[in-house]
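Pasting a structure below so you can have a look.
Missing here: one protein chain of the complex. Every other protein chain is in place.
We just call them A and B in the order they show up, numbering each chain from 1.
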Amino acid sequence: MSTTLVRTTARRRFSGSGRWWVPYVFIAPFIVVFVVFMVAPIVIAIVNSLFATQTSGLGFGGSETLFVGFGNYLRAFADGDFLMSFGRVALYGIVQVPVMMIIAATLALLFDSAVLKLKRFFQFAVFLPYAIPGVIAALLWGFLYQPSVSPFLQFFSSLGIDADMLAPGTVLWSIANISIWSNVGINMIILFAALQALPREAYEAARIDGAGEIRIAMSIKIPMIAPAVLLTTLSTVIGTLQLFNEPQVLQTITANVSSDYTPNMAIYAASTLGGDTNLGSAMAVILGIATLVVSLILVRFTNRTPKESAS
Amino acid sequence: MTHTTALVATRRARRVQATAHTSVGDRPRRGWAIAVTIAMVVAAIYFLAPVLWLVIASTKSAGDLFSTPGFAFANFEFFANLKELSTYDGGIFWRWGLNSVIYSVIGAAMTTFVCAVTGYALAVYRFRGRGTVIAIVLASMLIPGTVIAQPTYVLLVRLGLDNTYWGILLPALAYPFGVLLCWIYAQGSVPLELVEAARLDGAGEFRIFFSMGLRLMSNGLVTVMLFAFLGSWNSYLLPLLVLTDQELMPLTVGLTGWSQASITIPSLQTLTIVGSLVSIVPIAVAFISLQRFWKSGLTAGGLRG
Partner (left out) sequence: MDATKRFRRSRRASALVALGAVGAGMLAGCSSDGDEPQAAGDGQLPEGGVTIDFWGWVPGLEELVAQWNDDNPDVQVEFHRMTGDDGQKVEAAVDAGSGPDVVQLSSHDLPNYVINGRVQDITDYVGDVEEKFTPASWAQATVDGRVYGIPQGIGPSGTMYREDIFADNGIEVPTTWDEYLDAARELKAADPDVRIANIASSEIGQWVQEVSQAGSTWFDIEDDTWKVSVNAPESMEIAERWQTLLDEDLVTTEQMWTPEYWALLNKGEIATVSYAAWFPLSLAENVADQAGLWRVAPMPTPAGSDAQGDSGGAANVVLKGAEYPEAATAFISWLNGSDETQDALITEGGLFVSTLAGLESDALMQEQDFYGGQVINEVFAEAAANTPDTWVEGPNYNTASTAITDEFAKVVTGKQTFADALDNAQAKTVADLESRGLDVSE
């Protein structure tokens, strides 16, 4: 494309024009805040995780900070409840991420098809939950999960169904429900916008050939918006691993959510309730690395598949 | 002549066939339409029902709140509740609303500017370290925010920024996703020929950016600002850690605080509910008025393969 040619020429020409410092001035603000507010805290967290606050005897003689290497990490891995919290969010993610993405994608495809009336209203309805900050949404659903307050549960019990949304086996999925309810909107919008940008010709041909709508959606539309799909899936996965707000709120109304139900809650419990920010930092680093690994796997996986399906 | 008639007949037959094809295709379409509409209505009910509950609950007084059925109205106390909401603790709720607006609108504007400047530079200039910056931006998007929340707080205290507006606004400026979007938009919407031409005309680099670059990227910038706005509006953990002064808190922290305090002060439960409803309104309005934007903004380049 002609732009690429001009681009390289312009760039080559630019680097010799003498005002070499201009790009650096441009990127300076971002670099500064990035180093200060993203790099430094990560480094602090890592450094913190290598130390521990020790006191001795009865403790009234004050405390000191010692280097303990991987001691905090060993403690974290030895904590069965902490490991179980990872298992829990993994189980949660395996179910919640596909369900969320399928719902968001289906809705986006439905909106993209010409078939729907009142598109604006329905889009508004789907998006509205996202406008409610996560903590407030959790509070709201907290009310709706309590039989004495919730009109839904009262309706179900009048039909003879006694649904306990907060039982040990169901509370995880009640949390998933809150998360899906809150976040389908934003994911749907992103996918929808990407679909709208697709050139109609791409699938008109297939349509005339007689391909069904579903076939068109699966084989043409979705692969063509792969970056948007990756983006939304990735942010959903990261959000899942960092699950905190919803279980934290539900913890106050049910005994079935422990203080370390998710990794993030365990970190919070260790740092604030237990007062051990060093252990908390180690746990946070473990969580960060786990998130990074899962994300990279996901990116690798999606990068490979479109090439395969296009052939 | 028979030959031509035959041809015309075949063509006509084909046309008829084509129309028949489309009319056969129409029937499934209509069936589709009905099924789809039903699905959407069910979805809409799912998404809106809790909000409806919230609306109805906002009209009830504290006594009626849990003693009357959720979807039924009781004594209509909405305006009394609103009044209580506005006057409780010296009108702190509206202060929180103002703070949310400051953090979200002004914050998003500042963040978008930083992202725009950076994205533009990445797209237009070639300089040493450019690859590193892009790599770092991409990699940092995978870092979970909660890992850095606590150390960020400690850092802010050292900088003397805890419990200040800047303590919330400054960390938000580091928005790698926004930089990525701006980089993509700049690539797509700022043709280098124009930049070259402007340079040849004698314009300075900054002038080119401000008068030309920004304008060309404007659609994409709206998108970035929207994302940044939503991120700030929903932000809870960092403001919770950093702010202790009620006067500086955004709605998320303030309302959650009320909800927790409602254990000892029961009347706060009603206020939390009414407050939650009121806090939804600006976003709903913003969404409705900006609905036209997704189509143009989000499509410029980046999100399709």
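Here, a contact is a pair of C-beta atoms (placed from the backbone, for glycine too) under 8 Å apart; a residue touches a chain by one contact, two chains touch by 3 or more.
None of these values were measured; they are calculated from a predicted model.
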item: In the full complex, displayed partners of the excluded chain; value: A, B
item: Contact with the hidden chain (one of A:35, A:102 or A:208); value: A:35
item: Touch criterion as defined above, residue of A:89, A:137, A:269 or A:294 at the omitted chain; value: A:269
item: Touch residues of chain A, complete complex, unshown partner; value: 35-36, 39-40, 42-44, 47-48, 51-65, 75, 81, 143, 146-149, 168, 252-256, 258-260, 269, 271-278, 296, 299-300, 303
item: Residue numbers in chain B that touch the chain omitted from display; value: 66, 129, 131-132, 134-136, 138-139, 150-151, 153-155, 157-158, 162-163, 240-241, 244-246, 256-258, 260-261, 263-266
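By our rule, only the chains that are shown with their structure count from here on.
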item: Centroid distance [mean C-alpha coordinates] between chain B and chain A, Å; value: 15
item: Parts of chain B lying in touch with chain A, wherever the complex brings them together; value: 29, 32-33, 36-37, 39-40, 43-44, 46-51, 53-54, 66, 69-71, 114-115, 117-118, 120-122, 124-127, 130, 133, 136, 140, 142-152, 154-155, 170-171, 173-174, 176, 179, 191-193, 195-196, 199, 205-206, 209, 230, 233-234, 236-237, 251-252, 255-256, 259, 272, 276, 279-280, 283-284, 287-288, 291, 294-295, 297-299, 302-305
item: Contacting residues of chain A [partner chain B, same complex]; value: 3, 6-7, 10-15, 17, 19-20, 22-24, 26-27, 29-31, 33-34, 36-38, 40-42, 44-45, 48, 107, 110, 113, 115-117, 120-136, 139-141, 143-144, 148-152, 154, 181, 184-186, 189-190, 192-194, 196-198, 213, 223-228, 231, 234, 238, 241-242, 244-245, 264, 267, 271, 277, 280-281, 284-285, 287-288, 291-292, 295-296, 306
